[in-house]
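And now, chain A:
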Amino acid sequence: AELRMAWWGGESRHVATQKAIAACGEKYGHTVKGEFTGFDGYLEKLTTQMAGKTEADIVQVNWPWLPLFSKNGDGFADLRTLQAIDLSNWSEADLAAGSMNGVLQGLSVSTTGRVFFFNATTFEKAGVPIPKTWEEFFATTATIKEKLGKDYYTFNAVKETAQLLTTLAVVQKTGKDLVDPETNRVAWTPEELAEGISFLGKLVETGAIRSQKEEAADGNVNLFEKPSWAEGKVAGSYEWDSTYSKYADPLKDGQVLTPVPMLKLADAVTDGVYRKPSMVFSISKNSKDPAAAAQIVNCLLNEPEGIDALGTSRGLPASKAAATRLGEKGEPEVRAANAIVLAAGGPTVSPFNEHPEIRAAFIDTLEEYAYGQLDAKEAAEQIIDTVNDVLAKFD
Partner candidate 1 sequence: MAKVQLKNLEKVYGNAFKAVHGINLDIEDGEFMVFVGPSGCAKSTTLRMVAGLEEISGGEVVIGDQRVNDLPPGKRSIAMVFQNYALYPHMKVRGNLAFGLKIAGKPKAEIDAAIAHVAKILEIEPLLDRLPKQLSGGQAQRVALGRALIKKPGVFLFDEPLSNLDAKLRASMRVRITDLHRQLKAEGLSSTVIYVTHDQTEAMTMGDRICVMQAGHIMQVAAPKELYNRPANLFVAGFIGSPEMNLVDAELVDGHLSIGTQRLPLGSNLQARLSARPAEAVLGMRPQHLSLATDGPAFTAKLTNAEFMGHEVYLHADLEGRKLVSVVGAAEFEALGRSDLIRLRPDPRKLHVFDKTDGRNVSL
Partner candidate 2 sequence: MTEFQALNDRVAARRARVRLISTAVRYVLLFSVGFVMLYPLIWLVGASFKTNSEIFSGAGFMPANPTADGYVKGWQTSTPYTFGRFFWNSFLIILPKVIGTAISCTMAAYAFARFDFPLKKILFGSVIAILLLPNVVTRIPQYILFRDLGWLDTFLPLWVPSAFAGDAFFVFMLVQFLRSLPADMEEAARVDGANSLQTLVYIVVPMLAPALISVCLFQFMWTMNDFLGPLIYLSSVDKYPVSLALKLSIDTTEAFEWNRILAMSVLTITPALVVFFAAQRYFIEGISSGGVKG
């Protein structure tokens, strides 16, 4: 059959994926045409295509978009009905994460999560060890600022990183994800959230991170583009495990970036890891030949031809078959970071954490908090109200 597959990505992913679809296409006698672009505009294009029912047969979907495209589990083909896919390669958790309303809508390609990266060189220079708990962290921060200078920061948190840090703090305290799957409402009390927000505030007060305003003043430049990061003056961040190289590469003069397990609060009940499928493959419900598409998807994720060609271009694969086959391939630090993510504990993360409106509610409110327009309590209430409103639409 003639199939189309759409994805976003960078250079290496494009090359790998084209190879993979060629190989899998040949294997099953299908021709698969790749439609790919950068991340910018991909959502808009997919949205338009979904509205026009003209999306590709196989679509790479960002996991948080699932509720947008398939609120009731009917946006894409039901993958469980497609024989060709060997679902045994995924854990129940992965399958659950790819389901909407109980219908399997997307197959997790890889699992990703946030980990802490610290610039070991900077810590060494200040003669302090890399912290393991938040308490140590604050102490270390004080030492570094004292020894190396006020313009040294130990951490970085802007935009969604700020949201996820707040989330981390709350989850560690409460052991609950933002959304209660039972009620489909915010699981946290305003007080709990307020405490998380205050934690963020404390990071600023102690000089661990730069204030939101200072970040904005620099034009909200990406961390890896900042000269201060490259020079080690920002010594740590909380990032996706798969992005290790992006942050490690710009570092100058042989500085070393190390992935570190979750820092924990003294009274933490869990690691609070934010772990999720990084992206999923879905099959269009408008596909003329879903069976053929399923064959290709299975080939890409579970069969040697696909696995070999794709390699780690989408992170370390979630499929067991692929994980086994790839073995120790891939950068060791990325593997280490991924291992940390997989090992850490925490509640199941709901895709609503990254729902655009919910994310906007967090970022906007945290910004107001950072600019001193709200106190932590008010901010917490505002976030919870807004989030609940959004969630209500999905009842």
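Per the selection procedure, all candidates are chains of the complex that A comes from, given by their letters.
Here is the rule we go by: contacts are C-beta pairs under 8 Å (C-beta built on N, C-alpha and C of every residue); 3 or more make two chains touch, one makes a residue touch a chain; residues count from 1.
Note that this is a predicted model, so its numbers are computed, not measured.
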Touching candidate - 1 or 2 - for chain A as found in this complex: 2
Contacting residues of chain A [partner candidate 2, same complex]: 4, 6, 8-15, 18, 33-41, 44-45, 48-49, 51-54, 56, 224-227, 230, 240, 242-243, 245-246, 249-250, 252
